[in-house]
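Okay, structure first, notes after.
In this view, the complex is presented without one of its protein chains, the others remaining in place.
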Amino acid sequence: MTATTDQRTVLAVRDLKKHFPIKDGALQRVVGQVRAVDGVSFDLQRGETLGLVGESGCGKTTLGRVLAGLEKPTSGGVYFDLSESQRVELDRALRAGQGEDLARLEASHRVDRLDGTNWRRFRRNTQMVFQDSFSSLNPRHLVSDIVGRPLRVYKEASGSALTERVVGLLEQVGLGRQHLYRYPHQFSGGQRQRISIARALALDPELVILDEPTSALDVSVQAQILNLLHELQQSRGFTFLFITHDLSVVRHMADRIAVMYLGRIAESGETTELFNEPIHPYTEALLRANPDLTADDEGFRGLEGTVPDPARPPQGCRFHTRCEYATPDCGWEIDDVVLQLEDTPALFDKLAGVERRSPFDADLEFSDSDAAAGLATALQSEDVPASMRAAIEHVSVGAQKVSIKFREVNEVLLTPRGNDRLAACVLDALPKRY
Amino acid sequence: MSTTSASPPIVGAHESAIRVRLRRMGETAGRVLSNPTTLGGLVIILLMVGMALLAPWLVEPNTPNASQMPRDWGAIAVPPGSPGHPLGTTNTGGDVLYGVIWGARTSLRLSLIVVSVTVAIGVAVGSLAGFRGGRIDEVLMRIVDVFLSIPELIFALAIAAVLGPSFRNIILALAIVFWVKYARIMRAQVLHVKQNDYVDSSRVIGDSNWNIFRKDVLPNSITPVVVQATLDMGNIVLVGATLSFIGLAEAGLAEWGVLVSEGQAGISGGRWWASTFPGLMVFLWALAFNLLGDGIRDVLDPKTETR
Partner (left out) sequence: MTAPATNPPKTTAPVVASVRDLRVHFKSKGGIVHAVDGVDFDVRDGETLGLVGETGCGKSVTARSFLRLVPMPPGIPVSGSIIFRPRQRCSSCDGAGCPTCAGTGRVVSPCPVCAGSGCDTCEQSGAETIDLLTIPERELRSIRGNRIAMIFQDPGKALNPALSIRKQVAEVFYAHRSDELLVSAGIDPGSGSMPTTLLRRRATQQSRTLESVLLSLPPLRSGRTAISEAADDRVATALAETQIPNPRAVMDRYPHELSGGMKQRVMIAMALACDPDLLIADEPTTALDVTVQARIIELIKELQQRHKTAVVYISHDLSLVRKVADRTAVMYAGRIVEVGDSEQIFHEPEHPYTRGLIDAIPGAHHERGRLAAIEGTVPELIDPEPSCRFAGRCDYAASVCWTHDPTLGPVRDREVACFIHHPPEHGEAPSFDRTVR
């Protein structure tokens, strides 16, 4: 999708982070942070549909909420409605560091720093459709109240003029005047989503964020809603941020896709290309696990392991603990050794303590020397992935202590791969096609 | 393309919002009253409230103070059916029927005042704590915890004793003690309702916090408060009667608890009427409101709410 000079960027996200504090103890002290969104950057152009894909815990819902203005970022910025030249200026100013140019742009475009009029403009132009059609409609309000609410809040209409506008909105989503004075519980799931959509469109916003809008619906109803969304975008030119875990849906609806894992974007790019030739192993794993997308004669497979704790994301590449293509440069660290130990009760029970000098360098103390020797042997055996073995720079065994030092690597960042594609992986391409 | 809804037949489009809302309220009321025990409770309440309101016309109000029992020194401890005293008199010549009827008035005043005040304060505090959260929540809830750690009856007793025996002080004591219950209920409900997407939706639309509270949170949180308030209309009278029974109200007051207390001594002598009739009233009042409250809860409880 090439940007033309009059292309507006509806949202420019720059190194966005959203952390939630973990409190513990009687005094409720902060002992850690859940790093739900941990450094996300992308642009959303006017008129396009960007799909945000990932499984539970990847941060896509939190990201959606921050972009909708429901939560404030912990750090980083979300910038609203920039012209092409403004966007270029923003990136230049960010590189240069804090300065007058940056401050000026922030005052008028940075979502968490907007003042009165600019905030209103953002608020009116950014709307959201939620997943649960039942809890997104106030059960005590009539449809006319629900869909008319945005118009009332901004005092755009009242009385019979308001009612007529509401009827117009209902008709746009395939409902009608006869539905005006009904309560949400009298409708089916699909119809309730239509009501939600009508409400989101009431103010004719620039951007609509859709958080799993069809995940709770039957397939045939989902088809109706997806068709409707497309029709509305064609006729009214909305920009959609489509958050979902369903790859077939996102392939159908999105122009571009960003795949999220553990708070960061693993890969992004144009939809068809990304599906045909994924670069990031996690993208490939997602595609392979999806029964819709695997060809007829192939089985489909899942992914080993579990999602790591978002309060302690892995070093290097966050996906390395589960990746079948991992290399020695992917961020193997002491935590990986501990994880392996947890599966070996004979050794794990004897582990007395871990003294870390860095995430890559630590001493593991055992209660007897046999266990220490056992670990040292295990680290050189087939029990441990080859790439992890190769990443060990130094192992030494003391009386009851094993000192391990891994190769230190930096965080693996998104790098451009041509054709608007970005991937955060040390590999240039996947070794085999799925 | 129009889709048919799975709802009852679609009525003409000239149905107005008000008519639909009224119809729903009527349906809910109908469901509440379809239960015979609930209906029975409501009937008893209406009778008793009617009695309270019409008291000045049912019996001649006492002078100078209508809420004091009139004394007929010529008819001490006469049994029911005696001329001029259909329900008999107490051992100080007080007309039991007068006590029963004016007692209703006193009870109505007591429960209305206490319930209104406690609901108002409790809902305000609970909403503030639940909606704003953070420090405000912590501070307010610690205050509530302090109040809750003292048993209601003892607390009311202590306050009334300190302030001096008078019915007004009983009202005050009960108000001080009972508001925390509503704060707790309201806070829990607000916290629960806040999790719904429709609250977030209103925030995304850009509505003000006050409007969101008023339109989205409050109406959906208030149901348990209504149920509890109904139950408390009955229970407050019970507690109030208990307090006045043990002597915390003015002697000679035309109030059920006082009457039960005064008539106690006569029971062993076979003069049952002075305690029994007022006691029966307390029982009926509490029972009726409990039946109504339960009936409301059965219908409005989210678990049984029809989708």
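Residue numbering begins at 1 within each chain, and the chains themselves are lettered A and B in the order written.
Following the convention adopted for this analysis, a residue touches a chain if its C-beta (ideal position, glycine included) is under 8 Å from a C-beta of that chain, and two chains touch if they have at least 3 such contacts.
Note that the structure is predicted; figures quoted are calculated from it, not measured.
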item: Option from A:R46, A:R113, A:H230 or A:R389 whose C-beta touches the chain left out; value: A:H230
item: Chain not shown: contacting residue from A:D292, A:D370 or A:D383; value: A:D292
item: Selected residue (touches chain absent from view) among A:F20, A:Y154 or A:F300; value: A:F300
item: Hidden-chain contact residue, picked from the options A:R140, A:H252 or A:R389; value: A:H252
item: Residue numbers in chain A that touch the chain omitted from display; value: 55-56, 188-190, 218-224, 226-227, 230-231, 234, 245, 247-249, 251-253, 275, 285-286, 288-292, 294, 296-304, 306, 342-343, 345
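The rule is short, and it goes like this: only the chains that are shown with their structure count from here on.
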item: Centroid spacing, where centroids are CA-atom means, of chain A and chain B in whole angstrom; value: 51
item: Residues of chain A that touch chain B when the two form their complex; value: 65, 68-70, 120, 123-124, 126-128, 130-132, 135-142, 144-145, 149-150, 153-154, 174-183, 185-188, 190-191, 196, 199, 203, 224
item: Residue ranges of chain B in contact with chain A within the complex; value: 1-3, 5-8, 10-11, 13, 15-17, 19-21, 24, 195-198, 200-207, 211, 215-216, 219-220, 306-307
